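A protein chain is absent from this complex, but the other protein chains hold their places.
Just so it is clear, A and B label the chains in written order, and each chain counts residues from 1 on its own.
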Amino acid sequence: MKHLLSTRDLDRATAVSILDIAEDMARTADREVRKLPTLRGKTVVNLFFEDSTRTRLSFESAAKRLSADVITFSAKGSSVSKGESLKDTAQTLQAMGADAIVVRHHGSGAAHLLAHAGWIDAHVLNAGDGTHEHPTQALLDAFTMRQRRYGADSRERDLAGMRVVIVGDVVHSRVARSNVWLLSTLGAEVHLVAPRTLLPSGVETWPVTVHEHLEPALALGPDVVMMLRIQQERMHAAFFPSGREYAREWGLTAERFALLGPDTMVMHPGPMNRGLEISSAAADSSASTVLAQVTNGVFIRMAVLYLLVAGSSEERA
Amino acid sequence: MTARIVLHDADITRALRRIAHEVLESRRGDGRLVFLGIPTRGTVLAERIQRIVDEIEPGTSSVGSLDITLYRDDLARTPTRAPAPTRIPDEGIDDAIVVLVDDVLYSGRTVRAALDALADHGRPRAVRLAVLVDRGHRELPIRADFVGKNLPSSMSERVSVRLADVDGVEEVTIEP
Partner (left out) sequence: MTGLLIRGATLLGETREDIRIRGGRIAATGRLTPELDERVIDADGLVALPGLVDLHTHLREPGGEASETVLTGTRAAAAGGFTAVFAMANTSPVADTAGVVEQVHALGLQHGYATVRPIGAVTVGLEGERLSEIGAMARSRASVRVFSDDGRCVHDALLMRRALEYVATFDGVIAQHAQEPRLTEGAQMNEGALSGELGLAGWPAVAEESIIARDVLLAQHTGARLHVCHLSTAGSVEVIRWAKARGIAVTAEVTPHHLLLTEDLARGYDARFKVNPPLRRDDDVRALREALADGTIDIVATDHAPHPAEAKECTWAEAAFGMVGLESAVPVLQTTMIETGMLGWEDLARVMSSAPAAIGRLDGYADPLTEGAPANVTLVDPAARRTWSTDDLRGRSRNTPYTGVELAGTIVATVHGGVATVLDGDLRPADEVVAAWAGLREDARG
């Protein structure tokens, strides 16, 4: 694998093998020595044009556990915020010997551009591009689902037979896009729930079932309910009238949560707006995988970094 | 030219039995034995040797596997491979006599990686090395304690170990 830009590019076998490698990485976490020498001498650059401490820390910690040298460029206070172009920044990083660039950018397609514009030959790992994709988030979500469902027996399994309901601001959500492609590749049955204003155009061509109201989707007895983060400013752009109305219609309220089956997982990519898309009753329950998602994020990122960076140099044509 | 069989299934069984006995003889005192196979075929061989040992001295040994993929020093020169699981017996390896088991000993780099990996899991009393075939051409100061068969070979030759559990047939071949 040269780059990880989109979960659309992953076939079932590759996706399952990433999850399996993440299992191996997870094993190392309980050892006396957690660090692996795998990427010794390699340089991983975190290039963050968008503030996201959580994702940045997760990637940093993954790269360090694999013994890579880690350089972090954050937009704030560096040249990238002073109008230096993505191209110039990337070429600077290349000159510094970056083997892989983990990029988060507010523009959709930024990672794709870095990988394919011919500016650099480092491996590119998309850590979230605009409203396009966030592939490692989807992978860690899938990993979390598989682990909850199968435990120690997870290896080599996909998500066939699992029913996943994704609720909220799909149109602006890179997490939703990456999850839709990945989960359906892994055999899960994916349902989207949102008012029409928050559904992307062409959603009818996606491998999903679309619902405009939450109750009918919850009545299907989903294995997973994934609540997407709602940005407060959306209501000013007439996507919905008010936070109160949104919470009432599409929020995972305590009442709705109480109707879920005992094994249903409640997921959220974080950070959560309690009282808006998710109630505290749901967020703090044992059904919630929010903390497991954070832990698993490191393992998934270790697995992906391993696959991208440790590979043979001949692949880097 | 075709491959020449240098060990038949009966030869392999005999070699493993001999190794098991040698391991037991070499154990001085009451040290606990942990056989750790290097995936894929080393794991199978470790399980077989431990089974023999357990028949002779029940309950004094255990078996697991030690993946070394993430410790290789030639990662950048080979296609990326998915790691195989590492299984360390519940008792751990601290103060045990660890016997690393692999199918072929060649450059010694795999064993070096295995020693690195082992160090991240604990501190054994001693580490021994058992291999089914030693084909020479070492690049590191490493030698095996227990050898099924010494098979001097040219570097251009190809030595293949096939085991029934993995490959459906049981043989060691050499081909030009």
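The criterion applied here is as follows: a contact is a pair of C-beta atoms (placed from the backbone, for glycine too) under 8 Å apart; a residue touches a chain by one contact, two chains touch by 3 or more.
These figures come from a predicted structure and were not determined experimentally.
Just so you know, the chain we are not showing touches A across the whole complex. Across A:H3, A:R65, A:R104 or A:H132, the single residue that touches the chain missing here is A:H132. From the set A:H112, A:R234 or A:R274, the residue in touch with the chain omitted from the display is A:H112, counting the whole complex.
Residues of chain A that touch the chain left out of view are 85-87, 105-110, 112-113, 116-117, 129-133, 171, 174, 177, 200-203, 205.
What we mean here is this: only the chains that are shown with their structure count from here on.
If each chain is reduced to the centroid of its CA atoms, chain A and chain B end up 40 Å from each other.
Chain contact summary for the complex, chain B toward chain A: residues 67, 70-71, 75-80, 82-83, 85-86, 116, 119-122. On chain A, the positions that touch chain B within their shared complex are 1, 17, 20-21, 23-24, 27-28, 31-33, 35-38, 66, 155, 306-307, 310-313, 315.
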